[in-house]
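With one protein chain held back, the other chains of the complex are shown just where they sit.
Right, chain A next:
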Amino acid sequence: MLHIYCPHCDEHREEEEFRSKGEAHIARPPEPESASDEDWGNYLFFRKNPRGLHHEQWFHAVGCRKFFNVTRDTVSYEILETYKPGQQPVVTAESRNGSASDKGAAK
């Protein structure tokens, strides 16, 4: 069971207080009526399923009832950060890969 830091409550709480709401940062196209069918379909139906780093939306359902985002490793289940809606993650696949390729460059 995950131990999740709620950025609104400012404390760690048990997973049973939360609900996972799937992938975070799904942007609703700002002009829906002028979006193509394909773009709208992608927005509605297509989700990432990465092995490794994933940005997820969570809901503190029986706590403060606020939504927030979680950067979680889907292999180790490690939570690397949580942040409020509208904010951007600090830990990303790019930042992780970036550090890896830095090491490669050093070789």
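We adopt the following convention: contacts are C-beta pairs under 8 Å (C-beta built on N, C-alpha and C of every residue); 3 or more make two chains touch, one makes a residue touch a chain; residues count from 1.
Note that contacts and distances are computed from a predicted model.
S.K.: Write down which listed name, "Cytochrome bc1 complex cytochrome b subunit", "NADH-quinone oxidoreductase subunit I", "Branched-chain amino acid ABC transporter permease" or "Sarcosine oxidase subunit alpha", is the UniProt protein name of the chain that is not shown.
M.R.: Of "Cytochrome bc1 complex cytochrome b subunit", "NADH-quinone oxidoreductase subunit I", "Branched-chain amino acid ABC transporter permease" or "Sarcosine oxidase subunit alpha", the absent chain's UniProt record names it "Sarcosine oxidase subunit alpha".
S.K.: Touch as defined at the start, partner being the missing chain; which of A:C9, A:A61 or A:V91 qualifies?
M.R.: A:A61
S.K.: Which positions on chain A touch the chain that was left off?
M.R.: On the side of chain A, residues 1-3, 14, 19, 21, 28, 31-33, 35, 37, 40-41, 43-45, 57, 59, 61, 65-67, 75-79, 85-86 touch the unshown chain.
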